[in-house]
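All protein chains but one are shown in place.
Showing subunit A:
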Amino acid sequence: MEHIIAVLVENKPRVLARVASLFARRGYNIESLAVGPTQDPSISRITLVVTGNEHVLEQITKQLYKLIEVIKVGDFANTPVVDRELALIKVRAPSNLRGEIAQTAEIFRARIVDVDEESLIVEVTGTPDKIDALEQLLRKYGIIEMTRTGRIALARGSQSL
């Protein structure tokens, strides 16, 4: 099963390496990973999407806590969350198809952020499913390249980690 885990860590060098190394050596699978600063400059937030049963998830959480620089681990298994990914998709776009592509993008509330003679870049945020769906639709025009961020998530409501 897929789980989203948010980890608050001290903003110090090599923290990401420690987390990644822990997952590698204990044989846990990471589906996606995103890291960035928080409102407190001394703390970073790592969002991990992992697969495993409850036992594996419990071990991941406990092992993460053993890292000295890990301050807090949050598992969103039973919490409603807002989770988002961002993707940039560079699509082949001859002038006769531009309108069609723009319309498709519109439906997904995606934006066109770069244009040249033969291509454009579509920026889309959303759940992985939504991004997958847009990617599928854009395939027929020819995707030149694309990049996706790891997922980030916050629990709904006023509570924090």
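We adopt the following convention: contacts are C-beta pairs under 8 Å (C-beta built on N, C-alpha and C of every residue); 3 or more make two chains touch, one makes a residue touch a chain; residues count from 1.
FYI, contacts and distances are computed from a predicted model.
*Asks:* For the chain omitted from this view, which of "Nickel-dependent superoxide dismutase", "Electron transfer flavoprotein subunit alpha", "ABC transporter ATP-binding protein" or "Acetolactate synthase" is its UniProt protein name?
*Replies:* Spelling it out: the chain absent from the display is recorded in UniProt as "Acetolactate synthase".
*Asks:* Out of A:V9, A:V49 or A:A105, which touches the unshown chain?
*Replies:* A:V9
*Asks:* One chain isn't shown here. Among A:E58, A:E118 or A:E145, which residue touches it?
*Replies:* A:E58
*Asks:* What is the set of subunit A residues that contact the non-displayed chain in the whole complex?
*Replies:* Within subunit A, the residues that touch the unshown chain are 9-10, 13-14, 17-18, 21-22, 25, 55, 58-59, 62-63, 65-72.
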